[in-house]
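Missing here is one protein chain; the remaining ones are kept as they sit in the complex.
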Amino acid sequence: MDENKVAEALKNKFGEKILKIMIPKKGEEIAKDLVIPEIMEIKVSKRRVFVAVPAEVYKEVIRYLVEELGFNHVQAITGLDTSKFIEVMPHLGRGITVTVKTRIERDKPVLSTITDMVPGASLHEREIHDLLGVVFEGHPNLDRIIVPEGWPENVYPLRKEYAPEQPKPLREVS
Amino acid sequence: MNLVKWARLRSPWLLHFNTGACNACDIEVLAALTPRYDLERFGVLLKGSPRHADVLVVTGPVTRQVKDRLLRIYNQMPDPKFVVAVGTCCISGGVFNGCYNVYQGLDSIIPVDAYVFGCPPKPEAIINGVVALLKKLEAS
Amino acid sequence: MEWLLELLQILVFPGILFAILLAFIYEWFDRKIYAKLQNRVGPLYTGPSGILQPFADFVKLLAKEDIVPNDVDKPLFNALPIVALTLSLTGFLALPITGLRGIISFNGDLIFLIALMTLICIVIIYSGISSSNRFSTMGAERAALQLLGYEIPMMLSAISIGLVAKSMWVYEIVSTQASNIWFLMGPSVLGFAIFVLCGQAELERIPFDIPEAETEIVAGWLTEFSGRKLALFRLTKDVELLYLSGLAVALFLGGPSGPIIPGLEPILYLVYFLLKTLFVLFLLTTLRALFARLRIDQMVNFSWKYLVPLAILQVLLVRVIV
Partner (left out) sequence: MQEEELQRAEKKSAYELFFDIPLGPQHPALKEPAFFKFKVEGERVIGVDADVSYNHRGIEKALEYRNYIQNIYLIERICGICNVAHTLCYAQAIEQLHGKEIPPRASYIRLMIEELARIHSHALWLGVAAHEIGFDTLFMYVWRDREVVMDIIEMLTGNRVTTAINTIGGVRRDISDEAKEKVRKGMNILEERVKYYRKVALNDPTVNARCSGVGILRPRDAIRLCAVGPTLRASGVKNDVRLDDPYTFHDEVPLNVITCDTMDVLGRVVVRVDEMLESVNMVRYCLDHMPSGDVKIKLPLSPPVGEAVSRVEAPRGELIHYARSNGTKNPERYKVRTPTFENIPSVADMLTSKGDHDVNIADIPIVLASIDPCFSCTARMEFRDVSKGKTWIWSLEELKTHCKNRG
């Protein structure tokens, strides 16, 4: 299955529900005034498919990809703060990488989990929860994990407003 | 007392502690034990338990989470004890200086007796660092 | 003057001081050979060829701070290192070194010697438990399990020797060999192999260093000991190493006997003793370098599936032949 077939299958299944599908090709320019302006151009890259979906159909699209098309490997889930929205994008697949992009409100960052379909995604979701504060509904265990013990509540290091601050030395250095 | 000093100089047992390093220094510390470099020539042994060790070899920038453990291990070691900071990250934070989870350097946490710079230092440099520590001891 | 001489024998030569000195040299030999087998140099700069290395380690540990953690059982924790060292030194006194008899020698002392080794192991179990550290307790538990594994084949192989010599007295065992043939040359080859393997387990060395497996349970039962207690335990282990190779020599290699020039017996006996024990030590070290550590269940399995039947076979063999 090549990237065009994936795109076609997705288009046939979901049609208008999907905001945009991109298959970056060498030298191809992608217009910037598309549905999600912050999703930008990519020029050189083979075997990559980018699918932008609204949060409502996010889980459906993933389920279709995992269960029907066989993209049952979660490479990673990237979380990203654009300072207007939070974007969550799982990268699926072993050969072709299908990146499903969805965005959620910054004030109410809630998204449904995909761990029920791919147990291996559990860690990635917890990481995003920890660093960006996204709540994954239905995730079995969302304790804060990455940040050290005693890290303040509601401070998420990867959010744009967080300015990195180095810890204070414990002793005077001569 | 001279006998004790003589013995101390000839039998420094190391405890290796990684405080969040990228592994490069760690594998070089290990490499220093292997046939080409063979630290055992100087009587150096790598020990597992802090209770048995004389020299704490620390690699890597000190992260917030690891700080308490570092202090605990340092306190568990019997006196007299010495600390060697291996690698630039450990000495000053290195490329990680400014990161929100990393302390400025090992000597902002515990006193350090010898510094081995390099990113990572070659095994020769690590041996040199241990020898420098011993020289310092001998002079004291 | 008799008692003074005896005291001197016990305290200096060939007694305690000699044992400690020899133990240091044997540890050095062990480390050096081990390093050679691993393509390394080993201790080099402490004394000529690093021969003073174990001594330096010992002195350094004596001078270090001695930490007694809060949670430990203090009386036991403090007493056990001394008990262990005493036991292993007592064992050494019974070995024939400069003559065919050891300093302590009585009829049936073979049983006493084997019991001593078990006692040392029990001290180890106690020191693990008294440490109240999870790794130590783990180590003690493993030491106990391992004891169940090697104890019986070791005893059987020693008993088979008793059967050949028709005595349980080390002196008679040695003199039988001195006047006839070393037991190693006879049907006791198998017994020797079993004894050396079990000795390796008794000494907790690879492949049987399960109770102090560094990568699994830090330092096992030794984890909490520091300073002079650690020094004493290390010395115990060294003396035990010496004692075990001495016992193997006494039982299978004819003790200190060998071709004799009249008048020079004690010196020649000593030389033969050293050469033979070094040979056994070399075997033990080679074993240590050749294998990976077994798992405790594999060790017990190995012992009961192979060593025990082989040891019984050995006893039967000796019974039929002799």
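Each chain carries a letter (A, B and C) given by its place in the written order, and its residues are counted from 1.
Convention: a residue touches a chain if its C-beta (ideal position, glycine included) is under 8 Å from a C-beta of that chain, and two chains touch if they have at least 3 such contacts.
Everything numeric here is computed off the predicted structure, so don't read it as measured data.
By the touch rule given at the top, the unshown chain touches A, B, C in the complete complex. Touching the missing chain, out of A:6, A:21, A:51 or A:74, is residue A:74. Remark: the omitted chain is touched by one listed residue; of B:9, B:44, B:89 or B:134 this is B:89.
Here one chain is not drawn; of B:48, B:78 or B:129, the residue touching it is B:48. Contact with the chain that does not appear here is found for just one residue of B:9, B:25, B:85 or B:130, B:25.
The chain not shown here touches subunit B at positions 15-28, 30-31, 34-36, 46, 48, 50, 60-61, 63, 65-66, 69, 73, 89, 94-96, 98-102, 119-120, 122. Listed here are the subunit C residues that touch the chain not shown: 37-40, 71-73, 130, 132, 134-135, 137-138, 142, 206-207, 209-210, 213-218, 289-298.
Residues of subunit A that touch the chain left out of the display are 26-27, 32, 39-48, 50, 72-76, 78-82, 89, 91, 94-97, 99, 118-124, 126-127, 131, 141, 143, 145-148, 157-158, 162, 164.
Quick note on the criterion: only the chains that are shown with their structure count from here on.
Viewed as a contact network, the protein chains form an open path, each link joining two chains that touch. Taking the mean of each chain's C-alpha atoms, the chain closest to the overall C-alpha centroid is B. If you average the CA atoms of subunit A and of subunit B, the two centres end up 41 Å from each other.
Computed centre separation for the pair subunit A/subunit C is 63 angstrom, with centres defined by C-alpha atoms. For the pair subunit B and subunit C, the distance between C-alpha centroids works out to 35 Å.
For subunit A, the set of residues touching two or more other chains is empty. Taken in their complex, subunit B has these residues touching subunit A: 63-65, 67, 93, 97-105, 107-111. Residues 3-4, 6-8, 10-11, 34-35, 38, 40-43, 47-49, 51-52, 54, 76, 78-80 of subunit B touch subunit C in their complex.
Of all the residues in subunit A, the ones that touch subunit B in their complex are 147-149, 157, 162, 164-167, 169-171, 173.
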